[in-house]
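To keep things clear, I will list the structure first and then write my remarks on it.
Missing here: one protein chain of the complex. Every other protein chain is in place.
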Amino acid sequence: MDNITEIIPILLKGLKITIIVLIGSAILSYLIAFISGLCSLSNNVILRKFTGFYIEIFRGTSLIVQLFWLYYALPILFKIDLGSDLLAGIIAIALNYGAYMSEVVRGSILSVSKGQTEAGIALNMTRAQRMRLIILPQAVRMMLPEFGNYLIQMLKATSLVSLIGLSDMLYYGNLYRSTHIAQASTVYLLILIAYFILALPLIWLVRKMESFSKKGVASE
Amino acid sequence: MNSEWSWEIFSDAFPFIVKGVGVTFGLTVASFLFALIFGFVWLFLRRFPFKTISWVFTWIMEFIRSTPPLVQLFFLYFGWPSVPYVGATLSPITCAIVGLGLHFSTYISEVYRSGIDSVDNGQWEAARALNFSTPQKWTKIILPQALPPMVPMLGNYLIIMFKEIPLAATIGTVGMLRLAQDYGDQHWAYLEPLTIVALLFLVLSYPSSLLIRWLEKKLNHKFDKKHASASL
Partner (left out) sequence: MIEPIVQFHDVHKSFGNVDVLKGINLDIKPAEKIALIGPSGSGKTTVIRMLMTLEEPTSGQIIVEGENLWQMQKGNKLVRANEKHLRSVRGEIGMVFQHFNLFPHMTILENCMTAPIQVRKQDKETAKQNSIEMLKKVGLGDKLDNYPSQLSGGQKQRVAMARALVMKPKIMLFDEVTSALDPELVGEVLEVIRDIAHEGEMAMVLVTHEMDFALDVADRVIFLDEGVIAEDGKPEEILQHSNNERLQSFLHRFRNMS
C-alpha cells in the first residue's frame, strides 16, 4: 500500500488514451446508432436487411473478439490499413455498441404515440418533416437514459484496448505489475477506483436523464 | 504472415478451436449460476434494516457494476495472492467464475429488484395480514410471482455473459479465444482462427437470442420501461 504515490502518476499516463478512446467511440457509436436505427425503419428492404445483418453480427459476437478481428484480420482480409491501433480500438467499440443502441433508437421512435404521426399527417407534413419536428424530438428524450447507460458500458470497454497494445491505464498498470508483482492488488484496485471516479458523473447524468425523459413525450 | 484468406488454415484450425467450446460453455454456466446466487445476496444486503450497512453495500455494488470486468479479472488473478489475510492464489478458472460472476451479479440483482417491485403492493399487505413469517412471505408469495417475468431478461444476461467469457482468455482460461490465439501464435496466422471464433459465437448465441425473444413475446411481459435502463 506504500507505493501508491509511485503508482498513481504511472497510471495517469494512460488516462489520456482512455479518455480519447471513450470520446471517440461515444461520438462514433451514437452516429452509427442513429443511422442504423433510422435505416432499420426505412421503406427500402435492402437497407433494412443490410442493417439487420450488421446489428445481428455485432450483437451476436463479443467485443473482445471483434476487437482482435479488426486488429488482426481487417488489414489482411480487406487490405484496409486503419493507420493506427487507436482507430481500430475506437471503431470496434463504436460498431459493437452502435449495434445495441441502434435498437434503442428504433424502439424509441416506434414507441412515440401513433396519434402524433396522425396529427402530422392531418397537418399535411411530409414524412421527413414528421420525423424531424415531431417524432425525433420525442424519441430522443426517451433514448437518453439508455444512451447514458451505454456510455458507462463504453467506458468499461476502453480497458480492452490495452490488449491491442494501446497505452491506456490498464496497459501501464500491467507494465508496472510485471516488475512489481507484490503490488498487483494495489495497482488494479487503483485502476478500478480511477474508472469508478470517471463513471460517477456519468451515473449521476443517467439518473438526471431518467427524470427528464419522462416529460415532453407522448408514448404508447 | 499470410496476406490472403486460406481455406486450408481454416479447416486445419477449426477442430483445434472447437475443442474450446466445452470450456467456454462450462465457464458461462458456472459464472451465470454464481451471478444468479450472488444477485440475491446483493438484493438482501441492499434492503438491510441498518441504513449504514445497506448504503455501504449499495456503493460496493455500484463500484463493481461500473468498473471494467477485465480489470477485475486481473485484480483477482494477479492481485488476490498478495491481499493481506485473505489472499490466495486463484486458478484462472476460479478467477473467471468469481470475477465475471460477481460483476454480472450486480446486473442480475437489478433484474430481481425490478421483478419484485412489479409485484403488486397488495400482495405484501396480504402476506402481513395472514401473518406469514418473512422467509415464508418471500418463498411462498413474492418470489413465485416475481420470477416468471424475469426469465427472458435473465436469459439475455446468460447470452451476454457467454460473450464476455473470452475476457478470461487474458488470464489463461483455455476457451475458444485462447485456442485461436495459440493457433495463431503457432502458425503465424490469426485471420482464420479469429474468424472461426467469431462465427462460433454467432452460431451459438443467435438461436439462443431468438429463443429469448420468443419467450419474451410468449410471456407477454408486463415489464415497465424503467427496467430496460438497468440492462446492458
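Think of it as A and B in the order they're written, each chain with its own count starting at 1.
Just so we're on the same page, a contact is a pair of C-beta atoms (placed from the backbone, for glycine too) under 8 Å apart; a residue touches a chain by one contact, two chains touch by 3 or more.
Just so it is clear, the structure is predicted and the values come from calculations on it, not from any experiment.
**Student:** If the full complex is used, which shown chains touch the chain that is missing here?
**Tutor:** Counting the whole assembly, the omitted chain is in touch with A.
**Student:** With the missing chain put back, one of A:Thr18, A:Gln66 or A:Gln138 would touch it. Which one?
**Tutor:** Checking the options A:Thr18, A:Gln66 or A:Gln138, the one contacting the hidden chain is A:Gln138.
**Student:** Looking at A:Met125, A:Leu175 or A:Leu205, which makes contact with the chain not pictured?
**Tutor:** A:Met125
**Student:** Residue by residue, what part of chain A touches the chain that was omitted?
**Tutor:** 113, 115-116, 118-119, 121-127, 129, 133-134, 137-138, 141, 215-218
Here is the rule we go by: only the chains that are shown with their structure count from here on.
**Student:** Enumerate the contact residues on chain B facing chain A in the complex.
**Tutor:** Answer in residue numbers: 1-5, 62-63, 66-72, 74-75, 78-83, 87, 163-167, 169-170, 177, 184, 190-191, 194-195, 197-198, 201-202, 205-206, 209, 226, 228-232.
**Student:** Chain B touches which residues of chain A in the complex?
**Tutor:** So the residues of chain A in touch with chain B come to 56-57, 59-66, 68-69, 72-73, 76-77, 100, 145-146, 149, 152-153, 155-160, 163, 170, 173-174, 177, 181-189, 191-192, 195-196, 199, 203, 206, 210.
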